[in-house]
Every structure is written in structure tokens, then in C-alpha cells.
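Only a single protein chain was left out; the remaining protein chains are all shown in position.
== subunit A ==
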Amino acid sequence: MSDPGRRFSGLLLALAAALVAAAASLAVGTRTVPLDEVVRAFTDYAATDDHIVVRDLRLPRMWLGIAVGAALAVSGALVQTLTRNPLAEPGILGVTAGASFAILLATALWQADAQAAQLVAAAVGALAATAVVYAVGGSSPLRLVLAGVALSAVLGGLGLGIRLALPDVFDDYRFWSVGSLAGRDQVPLELPLLVIAVGLAAALLLVPPLDAMLLGDEVAHTQGTRVARTRTITLVVLTVLAAAATAIAGPILFVGLIVPHLVRRLTAGSVGWLLAYCVVLGPVLILVSDVVARLLLPTGEVPVAVVTAFVGGPVLIWVVRRYGAVDP
């Protein structure tokens, strides 16, 4: 089959997988709701326990998973494209470290253990850390990555110090740090969700210039792309996406590494296809991981982060062994 044909049917398959994952995330859990009952919760709402679970508990959580998954995967695709590094993920720009440290600091200083406070702290921390990284790294991808890694190390060390000195802080932090979609539905999420939607739309506008930049900065430039401006905007968009997702769901940036990497060989040479696949498959990985997490430990919460790593890691290893690695 031709390349475009394969890409198109592949995307249809991915969409089908997303539908199944979304249905599963509504049906499966401590209380398993049969699929026809799930459908009835929308078509013929009767406020039964099943319907309430589906519409009030699981539906928001599903949207959350979709938004977080899409944001992380697209953010990862952008950072890999920009740095021409197939192992890059948004965390190397300091997003995760900034968010984690801000939560620790906020908890230590103000006992800010409420979810809403954590959300704000994570967002502020992620953005502040990235601002520092940009200030140091300028527009050179390599210097940005070095600055991100250095800042992450420093913040990681300081954070460890706080946790050792103040054991109480550790408990509150732990819940966020393992990454989970649970309980996040009790805080106002409209803002981060809106931010993610705007970020995804902005990413779409970046497709043509980024496509041109795949051929190198020189060619892109002589084809009329504003290279420096595109790079700056892309960095801002990918950081905002990663920061919003991290603030909502904790440090599950592994999604941002693995999803773009998996679809790379199908979408080679086209940023548009890469982003399309990421928008669909990022949510699949998050939703499947969330469902598996609920099944593994129905009572408590197995963090999504742990499961994404469990699900995604072996898949990544299999793909790399089967097809070899592909450069961005």
C-alpha cells in the first residue's frame, strides 16, 4: 500500500482503539457497568447508581485522560522534532522538575495540600522552571536541553532535601508525584483543559513551518520560514502543554517520549501526520493505563504513571527490536 494509504488506514485503526479505550474507561472499574448501561446513561439517563458512576465520576475522568494524553504526546512530538532527538521528552526542558519542586515548596511553606493548590503550584513551577531554562539556553536546542537537565538536577536535589527534612511534606507530595487521574475531578479543571485545547490548536498552526524545518534550518529559511520565530513559539507551546498536563496528572511525561516514538516510522517526514497520530494515541495510552490501574487495585489507586511505564515500556522495546530506531 502507498505511504499515504497506510497512514490513513493506520489513523483509522488508532481512532477505533481510542473509541474502545474511551468506552472501557467509562465501563470498567470497582463497579463494572455493562456497555448497554453505559450507553443508556447518555441516551436515557435515570440517575441509577450505574448512571451516576458513569456520568459524574468516570466521564470527567475520561475527558481528563484524553486531554492529558493528547497534550503530553503532542508536546513530546514537538520537542523531538525541534531537538532532532528521538529520546527527547518535555521533561528535559525542566517542566517536571519545576512542577515537583513547586509542590514540595508550597506544601512545606503553606501546607498547601489541597488538590487545587497543588494544581496551581505545579503549573507555576513548571512555567517558572521553563522560563529559567529558556533564559539560560536561548534558542539553541542543545543548550536548552543542557540547561533543562542541569536545572532538573538542582531542583531534584533541593526537593530531596526538603522531603528528608520535613517528612510530613513527603506524604502529600507522594500522591501527586506518582501521577494519577484519580481525585483530580474534584478541582476546577476548566482552565487547564482550556489551556490544553488552545495549545493543541496552536500546534496545528505550527505544522507547515515545522515541516519545512525537517529539511534543516537553512532549507527552511530559504523556503521562507521564519526559523527563529517558529522555534520560539514551538518551545512555548510544548511547554505550556506539558505544564498543563503535569499540573493535572503529575509527572507522567513518559507518554510524551513513547507515543511520538512509536508512530515515528509511519509518519516519517510529516509533522502533520505525527501530530495527528499523537492526538489520538496519547489518550489511548493514558486511558488504557488508567483502566488497568483501576483493575489492578480497585480499592486504592495504582498511579497511571506506573502503569503507563508498564504498558508502554515493553511496547517500546518490542518496536525498537522489531524495526530498529528511527531518527526524527
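In the analysis below, a residue touches a chain if its C-beta (ideal position, glycine included) is under 8 Å from a C-beta of that chain, and two chains touch if they have at least 3 such contacts; residues count from 1.
In the analysis below, contacts and distances are computed from a predicted model.
Engineer: Could you tell me which of "Iron complex transport system ATP-binding protein", "ABC-type dipeptide transporter", "Glycolate oxidase" or "Tryptophan synthase beta chain" is the UniProt name of the chain missing from the displayed complex?
Structural biologist: Not shown, but named in UniProt as "Iron complex transport system ATP-binding protein".
Engineer: Using the document's definition of touch, tell me which of A:T30, A:T48, A:S140 or A:Q223 contacts the absent chain.
Structural biologist: Answering carefully, the residue with contact to the hidden chain is A:Q223.
Engineer: Among A:A41, A:L82, A:L151 or A:A212, exactly one should touch the missing chain; which is it?
Structural biologist: Of these options, the touching residue for the absent chain is A:A212.
Engineer: Considering the entire assembly, which residues of subunit A contact the chain that has been omitted?
Structural biologist: Where subunit A meets the chain not shown: residues 3, 208, 211-212, 214-216, 218-219, 221-226, 265, 268-270, 326-328.
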